[in-house]
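Below is a slice of the complex: some chains, not all, each in place.
Lettered A and B in written order, each chain numbered from 1.
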Amino acid sequence: MTVTIAELAAALSAEAAGNVELAVARPAPPDSAGPDDIVVAMLPKYARKLADCRARAAILWPGADYAALGFEAAIFPERPRLAMAGLTAAFDAGPDIPLGIHPLSDVAADAVLGAAVAIGPFVSIGPGARIGDGARLLGHVSIGAGAEIGDEALIHPGVRIGARVRIGRRAIIHANAVIGADGFSFVTAERGAVEQARESGRLDTETRTDRYLRIASLGSVAIGDDVEIGAGSCIDRGTIADTVIGSGTKIDNLVQIGHNVVIGSTCLICGHVGIAGSAEIGERVVLGGKVGVSDHIRIGSDVVVAGGSLVGANVPSGSVMMGVPALRKDKAAELLLLGRRLPSLFADVETLKKRVSNSSGSG
Amino acid sequence: MTVTIAELAAALSAEAAGNVELAVARPAPPDSAGPDDIVVAMLPKYARKLADCRARAAILWPGADYAALGFEAAIFPERPRLAMAGLTAAFDAGPDIPLGIHPLSDVAADAVLGAAVAIGPFVSIGPGARIGDGARLLGHVSIGAGAEIGDEALIHPGVRIGARVRIGRRAIIHANAVIGADGFSFVTAERGAVEQARESGRLDTETRTDRYLRIASLGSVAIGDDVEIGAGSCIDRGTIADTVIGSGTKIDNLVQIGHNVVIGSTCLICGHVGIAGSAEIGERVVLGGKVGVSDHIRIGSDVVVAGGSLVGANVPSGSVMMGVPALRKDKAAELLLLGRRLPSLFADVETLKKRVSNSSGSG
């Protein structure tokens, strides 16, 4: 598979120069690019890395002198990250899986498979499940009874989709993710320590819990269109309503999303984020890596939470949050800076104590 | 499957009123309940959500005027969360898996299967393993050589049970959990930086580690009765003794439990908790989401640790802990509040410095 510089420039809506009929096989970084590659160096600071580059074509910053840098042709995108989307899409062959149903799979007789599906080896599809047109299940996938997978979805190996889970069109679910396990929801026959704390605001550890009763998860998980879910991530089913993930939301690896959580559309949820049960998150929210959100918290829309923060109180729309516990970012940054000045503050107070003591003594 | 209001009220030990012979198909939240559902609204604040509700039956707060709210029948439980346990249990059909051994499974000739087991597709059961009466292995499960699964256990798809692991009765293990991987335990031939730090309390990074030797895991994992383990969670085997999880303990998703850890009975371990090697945790302990426990730490019984805390020192029984690093909750809360008042403290000290300087200068 090769692409010409002219084709690639058109795909990136970017200007090209030089021998635009040159065909390239793949993008590559400066240190490993070969003569068939197009080297990617979209910032001037990478110029000196290009000295010994063997590639004949390059993707460079606007205004770069490609000929002086030794290239036969070049493309000059305006926005590097946006160009990376077009560039990688142009060369992404996607997974290699033949259409049809692998003989070593187990598809329930009443499962409904769409047109042009690809079902890999060791895939299990339960009774009444529906697989959309063009959906691809790469191998070792479990689809529970009555689950629905949207058209053109791509399900990577080892993914577990529980019963009645609904996943929209063009979803990409990465390896070993689990959608639709039971929620983590227990109650004690007598009022327990945690339950009292929840109701009274105080924790009373004198209340001994001898046994937990299980609250079963009758709800399911409803996932919109164009959602991506990372490897090993877990989204639990709801108790009586569904756990909901809005369209266009992207979830990274090893993320935990508890029962009854509702996440709006077009959010970015980074790796190791944990969202506890019944939290509600608006639209266009970005949660940095390892963010924790407590149960029943409401986060508005257009919120950004810095990585590692713990959100333990409701957050209004438009907020930028940071810290443990999370505060508005400007407040958190101020406190952080003051905290680092504690040594001089303690010293100042010691000096003041001596001087006041002296002046009193001499008064 | 339908249940009458009378049956449901009996199951919840709650009072009922109205047409108690009315049969309902499932519980539902106010905004999606249909005419066959029983709507769940156990707090007065949900009353206005019931205005357009199409359900004919409801589970309401004690004293609610069901008829005025438009229902034919209602149940009035005293404790909402406890009622949720009974309610969801009444409608939980459980996973749909036929008894017997799926033809696309691989069961060792000398494995011992109990009565009425259900072994799903693509399940692998190793030599000498024992599966208890009524146990269900839903699909894609691996059971290592010599492992023992208790009666009535429910093992969801993709779970990996290592060799010689023992799991008690009625365990529920959610999808893609891993019980019995090797512990993370290495040593350098020469004394390494971390080992010196462990012994001397100081870290010495001048000690270069060229190679790690592996400490193998000869122990196993012993899990009591009525334990639930969440999706994607990992419990490593012990070095020479077993890693132990006490009966009735519930573990959420993506939890990491290191080698040699001993956890007592009836604990709640929330999502993303990490417990490092050889830590010991008592009974009835609650660890909130994302709590970290350092290696070799001892936590007593009846302890509650708030979400996001890092426990780096032993914790006596009956403690409530919070923070990074975790302190007693009242102390942690006091420090947190004072920390937020740092701006005024810095301002006060600046004022004092000027006044003392002036008074000295004028003295």
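Basically, a contact is a pair of C-beta atoms (placed from the backbone, for glycine too) under 8 Å apart; a residue touches a chain by one contact, two chains touch by 3 or more.
Only a predicted model underlies this, so the values are computations on that prediction, with no experimental measurement involved.
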item: Number of copies constituting the complete assembly, 2 shown; value: 3
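Assume only the chains that are shown with their structure count from here on.
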item: Chain centre separation in whole Å, for chain B relative to chain A (CA means); value: 23
item: List of chain B residues in touch with chain A within their complex; value: 26-29, 32, 40, 79, 81-82, 84-86, 88-89, 91-92, 95-96, 102, 104, 120-122, 138-140, 156-158, 172, 174-176, 226, 228, 230-232, 248, 250, 252-254, 266, 268, 270-272, 284, 286, 289-290, 302-304, 307-308, 318-320, 324, 329, 336, 339-340, 342-343, 345-346, 349, 352-353, 356, 359-360, 363
item: Contacting residues of chain A [partner chain B, same complex]; value: 104, 106, 122, 124, 126-127, 140, 142, 144-145, 158, 160, 162-163, 176, 178, 181-182, 184-187, 189, 191, 193-195, 197, 203, 205-206, 208-218, 232, 234, 236, 239-241, 254, 256, 258, 272, 274, 276, 290, 292, 294, 310, 312, 324-325, 334-335, 338-339, 341, 345, 348-349, 352, 355-356, 359
